[in-house]
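Starting off with a structure, shown below.
This part shows chain A:
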Amino acid sequence: MTRRTAPRAVLLAAGELLAWWAALALLWLVLISSVDTLERIVGASCAAVGAILARLGRRAVTWR
Partner candidate 1 sequence: MNGWILAATVALGGGGAAVLWGVTTGPPARRVIAQNLATSAVCPALLLLSQGYGRPAYVDLALLLALLGPVGTLVFARLLCDDLSEEGASAWALTWTAAGLGAAAVVALCVAVGPGRAMVKLLVVGALLISGNVIASRALAGGFRGVRGG
Partner candidate 2 sequence: MSDAVIVVVLLLVAACATAAVVQRDPARQALVLSVLGVLLAALFTVLQAPDVGLSQLAVGSALTPLLIMLCVRKIRRRGRPKEDAR
């Protein structure tokens, strides 16, 4: 798989992941009751997992 991907597609993918990550991290901040550093780290990683899965799911289904 050495197919060159257009920079536009990479940018779009990164944008989608980042948007999901931001939305899910915000959701995490809404759910918790007190904020500290460890809480932020755990929240950010959980949001990252969610964002990756969101993109995988979207690609598997194709948004119509």
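In picking the candidates, the idea was that all candidates are chains of the complex that A comes from, given by their letters.
The working rule: a contact is a pair of C-beta atoms (placed from the backbone, for glycine too) under 8 Å apart; a residue touches a chain by one contact, two chains touch by 3 or more; residues count from 1.
Just so it is clear, the model here is predicted, and its values are computed rather than measured.
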In-complex contact of chain A, chosen from 1 or 2: 1
Residue ranges of chain A in contact with candidate 1 within the complex: 27, 29-31, 33
